[in-house]
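Just passing along the structure, written as structure tokens.
Removed from the display is one protein chain of the complex; every other protein chain stays in position.
Chain nomenclature is as follows: A, B and C, assigned in order of appearance, with residue numbering initiated at 1 for each chain independently.
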Amino acid sequence: MPTRFVATLGDAEHQIEVKELAAHTLRLGIGGRDFEVDVRQVGPSSYSILLERRSFDFDVARDGDEVVVASRRGATRVGLVDAARKRHHGPAAREHAGGRAELKAMMPGRVVNVLVAVGDDVAQHQGLVVVEAMKMENELKSPKAGKIAEIKVKPGQTVEKGELLVVVE
Amino acid sequence: MPTRFVATLGDAEHQIEVKELAAHTLRLGIGGRDFEVDVRQVGPSSYSILLERRSFDFDVARDGDEVVVASRRGATRVGLVDAARKRHHGPAAREHAGGRAELKAMMPGRVVNVLVAVGDDVAQHQGLVVVEAMKMENELKSPKAGKIAEIKVKPGQTVEKGELLVVVE
Amino acid sequence: MFKRILIANRGEIAVRVIRACRDLGIESVAVYSEADRAALHVREADFAVAVGPPPARESYLNIERILDAARATGADAIHPGYGFFSENAGFARAVAAAGITFIGPPPEAIEKMGDKVEARKLMSAAGVPVTPGSPDTLETEDEVRAVAKKVGFPIMLKAAAGGGGKGMRMIENDADLASAVRTVASEAKSSFGDGRFYVEKYLNRPRHIEVQVFADQHGETVHLFERECSIQRRHQKVVEESPSPFITPAMRREMGEVAVRAARAVGYVGAGTIEFLADADRNFYFLEMNTRIQVEHPVTEMVTGIDLVKAQIEVAAGMPLPFKQKDLAQRGWALECRIYAEDPAAGFVPAPGKIETMRLPDGPGVRVDAGVYEGAEVSLFYDPMIAKLVAWGRDRNEAIGRMRRALGEFVVTGALTTNLDFHRWIVEHPRFIAGDFDTNFINQEYRPEAAGQGGDDAHLAALLAAAVMAYRNGHNGAAAAQPTAAAPAAGGVVSPWKILGRLDMLRR
Partner (left out) sequence: MFKRILIANRGEIAVRVIRACRDLGIESVAVYSEADRAALHVREADFAVAVGPPPARESYLNIERILDAARATGADAIHPGYGFFSENAGFARAVAAAGITFIGPPPEAIEKMGDKVEARKLMSAAGVPVTPGSPDTLETEDEVRAVAKKVGFPIMLKAAAGGGGKGMRMIENDADLASAVRTVASEAKSSFGDGRFYVEKYLNRPRHIEVQVFADQHGETVHLFERECSIQRRHQKVVEESPSPFITPAMRREMGEVAVRAARAVGYVGAGTIEFLADADRNFYFLEMNTRIQVEHPVTEMVTGIDLVKAQIEVAAGMPLPFKQKDLAQRGWALECRIYAEDPAAGFVPAPGKIETMRLPDGPGVRVDAGVYEGAEVSLFYDPMIAKLVAWGRDRNEAIGRMRRALGEFVVTGALTTNLDFHRWIVEHPRFIAGDFDTNFINQEYRPEAAGQGGDDAHLAALLAAAVMAYRNGHNGAAAAQPTAAAPAAGGVVSPWKILGRLDMLRR
């Protein structure tokens, strides 16, 4: 039984099927076409793949919901979703995403100032939180117009990359 | 309660006591004198140690009964024995070592020829097994005079480094 | 010669100085803040001394702690690196007072060049061309307006105590003048404790070209040719090279002579840099002098063959310069890319974190000066530089080819983002390849969303990788939550059909 996934690359979605044929050999179906690849893990995060005599060598790292793939040609982010899961939860999630937006820290840093309070009405792109990293201050803006539902941080606090700062509804 | 060890460096034995004083801080007793060291593991096999403002950086690997320590200044082998264990088993082991000698492979390779049979009387330095590694053949010699007790390999077989080849009694 | 040198710095420059010490058979002493106990410079040094908490002013900028460390380890000289105490005359004097040699210029030279307005006057008097502008510091909006009328818009308004790209603003026309004056005056006061400012004419398509100078204690002063540093972002250098693809042999000779004159005018000793701005007509003007070793010194080392840090140590020890002007020649071409933990797509915000995997490029013509190692943390507290990647070639074309290859070999993964792809974009850009750029290049040309992320091959690799990762991790490998609708991800639209076409091509 092959496993099915949906990979999101930029705005495009790719249906992917994967089946193990033998040790080191996978059959990949991408958009209904099949390819056999020879896969070797050559380091903790490094893989060597041969596909039709072509050599691909890359390192992978997870970053939240995405996989960051770094190769000679550059780094690319791929969103990855289990196909079955997407079918069931996709639409609901989208609605949910439409009604609620999360502001997350784009880099590790220190919260210098919180510019809004819970219950405030905010416009899209209105500044919500000021975060300092190294010697620079960055004003993080609201992803959508709405009302402030939650504020998860306070001034002086250190935040990690991807940490939830504010929820707008 | 400090832990005690005996470290063998060349022909010399060093009594070593180790006690953890705090995270990253160990008290080492060497030959009855005490030193505080700050220890950080900086990689899977890499350590940084500060001792009296002196910086030591090394990689360690186990090789059989020894620890190979590689630093800027070169690689050094240290034998390491639990002090209590040494007290109990040391003499017996030594007698044992006197009565029986093991010929082990010094490198990975292929057995080309076995020059003796079980029961043969052999002189010290008599050739016992021929092992080929890369394009070179190496005749491995008997560590002592005695009788062949066991032969663990046969021609054509691949052997790993340290693998037991022949036992002489 | 010194027996033991303390390096009052961290990161790649501390490692660079340790290497020079080791090449010379001199012992090295690292200092470290609490955040840096496991930093590369601590691991590489012969000695290491803790000097305080993570914030630089409590550790790397704590004079007493640094001097205590030097005394405790018996260091007979201190190398300041760049940044931190490197252009601080007070520190240089305190080191000397402690009976320790400061590896750098005399404090008087640091001071004279530190005040940008005084330096302009001094250079003008020494026959060094300076940009048209205000002869002295200004204090009011009207004074600025009067100078602008004389030299013409656009103008640069700069803090007198500034330097290194901080405390300055371009003014395009009279309407912007009032607010710019207020901002710069306030920034200057808060950043440098000195609210004075001055005006320089803003040059047309300015190129930043600087000349490396070197002087010993015996009156010998030479230059080691130029570095072109016009690829900048907000006045911060990003890519440097030597030679400059812009200047002519005559201009090179003249700039070298002027630079030596400038250094002599302040009684300079050691390694220093005279920075110039050149306009499109190849007029050049004194910008400022950096009285220290610079980040970009390796490109000069690659083309001249001189070890500048080693020469700094030798000159500080009183030895004559190990080379004369006639011994110096440029051979080939060198480029340097500054590899940072920063996110170009998010306005270049610092993006530090732990390095999980790091593989450095190598092979012919490639040099890496790194300040971190696999498993190390790029710290939030300091400059997020990972490494300087330098490529040399017999000509600019060969150097660019090698840089492109080296950027491809350079792997960094972990909870951080790097500007490697940004550098790949630069070295592929037709204007960069043609040498046709000025300090506005990045501003004019870089659009994160258009810069793409590696093209079709990278996308295909990404799909393969995603498939393998997903399979390997089973269903746990897929994101547990909803699809990340917000993710802008791989810039631009990627057609699945284009990638499938690519796959088909491979089958041919």
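Here is the rule we go by: a residue touches a chain if its C-beta (ideal position, glycine included) is under 8 Å from a C-beta of that chain, and two chains touch if they have at least 3 such contacts.
The shown structure was predicted, so the numbers you read here are calculated from the model rather than taken from an experiment.
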Legend entry - Contact list for the unshown chain, restricted to visible chains: A, B, C
Legend entry - Which of A:Asp57, A:Glu102, A:Asp120 or A:Glu163 contacts the chain that the document leaves out: A:Asp57
Legend entry - Chain not shown: contacting residue from C:Ala45, C:Ile155, C:Leu360 or C:Ile442: C:Leu360
Legend entry - Selected residue (touches chain absent from view) among C:Arg19, C:Arg37, C:Lys166 or C:Arg396: C:Arg19
Legend entry - Positions on chain B contacted by the hidden chain, ascending: 3, 5-14, 16, 18, 20, 26, 28, 30-31, 33, 35, 37, 39, 43-47, 49, 51-54, 56, 58-61, 63-82, 85-86, 89-90, 92-94, 96-97, 106-109, 133-134, 136, 138, 143, 158, 161
Legend entry - Where the missing chain touches chain A, by residue: 38, 40, 42-43, 46, 48, 50, 53-55, 57
Legend entry - Contacts of chain C with the absent chain, listed as residue ranges: 15-16, 19-20, 22-25, 298, 301, 305-307, 309-310, 331-332, 359-360, 362-370, 373, 393-394, 398, 401-402, 404-405, 408
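As a convention for this text, only the chains that are shown with their structure count from here on.
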Inset, instruction - If you tally contacting C-beta pairs, which comes out ahead, B-C or A-C? Let me know. - result: A-C
Legend entry - Centre-to-centre distance between chain C and chain B (centres being mean Cα positions), rounded to whole Å: 49
Inset, instruction - Take the average of all CA coordinates in chain A, do the same for chain C, and state the distance between these two points in whole angstrom. - result: 32
Inset, instruction - Note the residues in chain B that touch 2 or more other chains, in rising order. - result: none
